[in-house]
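Every protein chain except one is present and positioned as in the full complex.
Entry: chain A
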Amino acid sequence: MSGLRITTAAEGTTHRVVLTGELDHETAPELERTLARLPQAAGHRLVIDLSGLALCDSSGLTTFIVARERALAAGTGFELTAPPPPVSRMLRVTGLDRVLLARHPQDA
């Protein structure tokens, strides 16, 4: 059974979203709605954990790009963490790793 499970948790001003399953044109709209409902404000942080993501297609990338733009406009920090190898490769090939992935101190 394909599909996407989205869980959200707030820790102070950080909203953590954990994705499990497949992020494609069928499931992306649901993630899009979930992310749009999260409160965003200057100084907040939105972290999306990709470790359980078995698949991510271009609809998924679109959702991340839209969410990032909305977050930046509100002054909210936005980052993806723990992409599994195929998602990591996709982010690397599309050059989005530099803008979407969390920057580790050694990268700075």
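As a convention for this text, contacts are C-beta pairs under 8 Å (C-beta built on N, C-alpha and C of every residue); 3 or more make two chains touch, one makes a residue touch a chain; residues count from 1.
Rule of thumb we're sticking to: contacts and distances are computed from a predicted model.
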{"item": "Options \"ABC transporter domain-containing protein\", \"Transport permease protein\", \"Sigma-B regulation protein RsbU (Phosphoserine phosphatase)\" or \"PaaI family thioesterase\": UniProt name of the undisplayed chain", "value": "\"Sigma-B regulation protein RsbU (Phosphoserine phosphatase)\""}
{"item": "Residue among A:L38, A:I65 or A:A82 touching the omitted chain", "value": "A:I65"}
{"item": "Footprint left on chain A by the chain that the document does not show", "value": "57-59, 61-62, 65-66, 69-70, 73, 86, 89, 92-96, 98-99"}
